[in-house]
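Structure first, commentary second.
A single protein chain has been omitted; all remaining protein chains appear in their positions.
So that you can tell them apart, the chains are marked A and B in the order they are listed, and the count of residues begins at 1 in each.
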Amino acid sequence: MTLARHVDALRSGDQDGRALGEAMHAVMGRLYPICRSITGDGVRATLDVLAESADIQRRSIPSGTQAFDWTVPDEWNVRDAYVADRHGHRLIDFHRHNLHLVSYSVPVRATMTLSELRPHLHTLPDRPDWIPYRTSYYHRDWGFCLADSRLRAMDEGPYEVVVDSTLEPGELTYGELVLPGSSTEEVVVSAHICHPSLANDNLAGIAVAREVARTLASLPSRRYTYRFIFAPGTLGSIAWLSRNADVLPRVRHGLVVTGLGGPGVLVYKRSRRGGAGIDRAAAHVVSRRGGEIRGYSPYGYDERQFNAIGFDLPFGRLSRTPHGEYPEYHTSADDLSFVTPPQLLESYLALLEMMDVLENDRRYENLSPYGEPQLGKRGLYPTTGGKQATDAVMAMLWVLAYSDGSTSLLDIASVAGVDFAGLRGAAASLEAAGLLAAER
Amino acid sequence: MTLARHVDALRSGDQDGRALGEAMHAVMGRLYPICRSITGDGVRATLDVLAESADIQRRSIPSGTQAFDWTVPDEWNVRDAYVADRHGHRLIDFHRHNLHLVSYSVPVRATMTLSELRPHLHTLPDRPDWIPYRTSYYHRDWGFCLADSRLRAMDEGPYEVVVDSTLEPGELTYGELVLPGSSTEEVVVSAHICHPSLANDNLAGIAVAREVARTLASLPSRRYTYRFIFAPGTLGSIAWLSRNADVLPRVRHGLVVTGLGGPGVLVYKRSRRGGAGIDRAAAHVVSRRGGEIRGYSPYGYDERQFNAIGFDLPFGRLSRTPHGEYPEYHTSADDLSFVTPPQLLESYLALLEMMDVLENDRRYENLSPYGEPQLGKRGLYPTTGGKQATDAVMAMLWVLAYSDGSTSLLDIASVAGVDFAGLRGAAASLEAAGLLAAER
Partner (left out) sequence: MTLARHVDALRSGDQDGRALGEAMHAVMGRLYPICRSITGDGVRATLDVLAESADIQRRSIPSGTQAFDWTVPDEWNVRDAYVADRHGHRLIDFHRHNLHLVSYSVPVRATMTLSELRPHLHTLPDRPDWIPYRTSYYHRDWGFCLADSRLRAMDEGPYEVVVDSTLEPGELTYGELVLPGSSTEEVVVSAHICHPSLANDNLAGIAVAREVARTLASLPSRRYTYRFIFAPGTLGSIAWLSRNADVLPRVRHGLVVTGLGGPGVLVYKRSRRGGAGIDRAAAHVVSRRGGEIRGYSPYGYDERQFNAIGFDLPFGRLSRTPHGEYPEYHTSADDLSFVTPPQLLESYLALLEMMDVLENDRRYENLSPYGEPQLGKRGLYPTTGGKQATDAVMAMLWVLAYSDGSTSLLDIASVAGVDFAGLRGAAASLEAAGLLAAER
């Protein structure tokens, strides 16, 4: 089945997408309990799960390796971490929720009063039942995150404070999947895998990217080569960039995917230059789905690295409600219930539609350009006149009116304000009738 | 009288335009009963009426002639057509309303029950008292259109069904009027003449175009050559295009006029490229009259043919409420009462204003460019200072501020958001005062 047919089948309801939504949510359920960070066993365990259904290659970079302005840090792993009262009762327990421990906390074993401990405790007073997510990657420190209601119930102590972590030379790990196409030009999709038990940010991005990769892998052919990168945020993409100088010139379109399971509308963030092919494809798809198109901003996820001046790659970003715009963001409330199969499915579909545009956008030449060709004698026009045109007829007329060899279907969709997939179908009909020829 | 003076006189009320509106409506009254189609006696009868007051040349193209992708069909004429009950009473009678017969119906003479006849009957259930307009030009068929209320009153029959039509080799006929100007560059105005008893679509377009042609013919001189084409829709314009390859390179501006008598605001539809001179002139006039400017779309009237890629002519379209946007469209309710003289007059005036722009838009050079010239000593400025400027003074200041030899009056009107005619008058005053020179 071609990508076009797959997209049309899902959009028309000929294929029921619900199973896809459920499958993506199920993978998230398996990944949710794992404690991930920018390095460590959790990243490898996550890649193992992903590798079960796709040929994802694991890459490792030793601690201490320089990557542009950055250095791969020591690897961080945690055996245990807790704060217990004098009866040995664990009031804060890493094994109950991995957000309880500030990521990259150094080892600690001490007895402290609450006053001594307090500077190491992080809460959200406005959301007294939620645990915040905090990190301290590059400043050696330690800390615990907890519900503010829990903090208020704590007396002066003393408490037993244990962080049984290791911070030792190891590696930075990321996964990579390449699906070759007719062209060596690449479409790169990147998802970050460094967040612990947070569902929307970014297990949703991981699950949707994995499903899209599976779909693309199943196609009989692809126009572009597709590359999926599953890497820790910031350092992971910078490391990838530092090791793939030969690939960069072939990157034609790039996309960072994250937060694809939340309840908000789709939000596409443009590449830094703002007018790249991926921007036009995404703007078409997302705006027709009622989503939002935003300009570039240098804050966010790994699009910051790919778009950096030295690389200047055309990477956009697709999310549902973006970082910081929903109260559950970076808290324990971003859990599996926050992310639903239908929301995952719509994100998946939007991504496929974008790839449908990338794969099938072409310039055509109208072979009957002197006035409108007589569609009726080719069975492409209603026989009784006097009524208004149907959508299918309109799509053919748009394609004929603008296919001058230098205007692509997406250009026409933009001028006409109509759907790309409809024009793609019209072009196929017209090509079959000998009225249109694809430019090479 | 120059066009500029004629326009100014009508706009200021110095000349009462009501007689013009009445005259246009009266011509429509004469043309309304005639049964027109894309070929046949009705087209010729219509051209005969138009030729009474303008030197319209009749052109004929034999059936079977090829015109690009199209072939001139057999000529269609009707002597009689009806459905009568067993008492000979005509329930549907072409002679009562020519919309009753589907255009291009083949001959029929049969006795049929309602069940047999039903597939050949067209009604508008939502508008039970109106007769729809239907055609079957290129698919040999026959049918009757009638009010849905009439259909509901019919019993099972049997009925006598007669279509006494001929469909035989003949000709396609169209009319053409050329008014030579100082330049051989042409402004082409096209109106379709293939619709039977429908008033707004397009007797209004025909009547307004005829009146504009009469006005232009009466001028002592014209900058452009004007060509008016009165032709059947689609095939007529394609046929004209196929026979005028030598004219096409001289077509500088083009306009399709249709539906100019209805109650809606003026609507201008841009040419396919969207930024042609006619687009700018029309946008200025129509927007200042509270009308609407729309982008090109490949559906509509003959602008589809003129704008086709192979010709790429800059044709816009002027209408009042466009096709399909008023319930009376293509029904018997589009009658003479739907179209009023004041609405026809405004369309006529808008067209003249557009031609005023085309004729009089020029680039000027400010001959006193070092600071503002002292208008007061030339009698062009109020003597008492301290108050705000009048419109006439403002128009002069705008012309002086931007007349650098490469900015035209229409460019200035667009920047300033002021009326072209006011700038045209200001330029004349400044030229007379020696402060401005027209570029050649």
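Definition applied: a contact is a pair of C-beta atoms (placed from the backbone, for glycine too) under 8 Å apart; a residue touches a chain by one contact, two chains touch by 3 or more.
In this text, all values refer to a predicted model and were calculated from it rather than measured experimentally.
Only one residue in the set B:Gly143, B:Pro341, B:Pro373 or B:Gly422 touches the chain that does not appear here, and it is B:Pro373. When the whole complex is considered, the residue among A:His192, A:Arg272, A:Arg317 or A:Arg424 that touches the unshown chain is A:Arg272.
For the chain missing from the display, the contacting residue among A:Leu241, A:Ala282, A:Leu358 or A:Met396 is A:Leu241, taking the whole complex into account. Seen across the whole complex, the unshown chain contacts chain A at 67-70, 102-103, 122, 132-139, 141, 143, 234, 237-238, 241-242, 272, 295-299, 304-305, 307-311, 323-324, 330. The chain not shown here touches chain B at positions 366, 368-374, 376-377, 383-389, 393-394, 397-398, 400-404, 415-416.
We adopt the following convention: only the chains that are shown with their structure count from here on.
Chain centres here are Cα means. That of chain A falls 53 Å from that of chain B.
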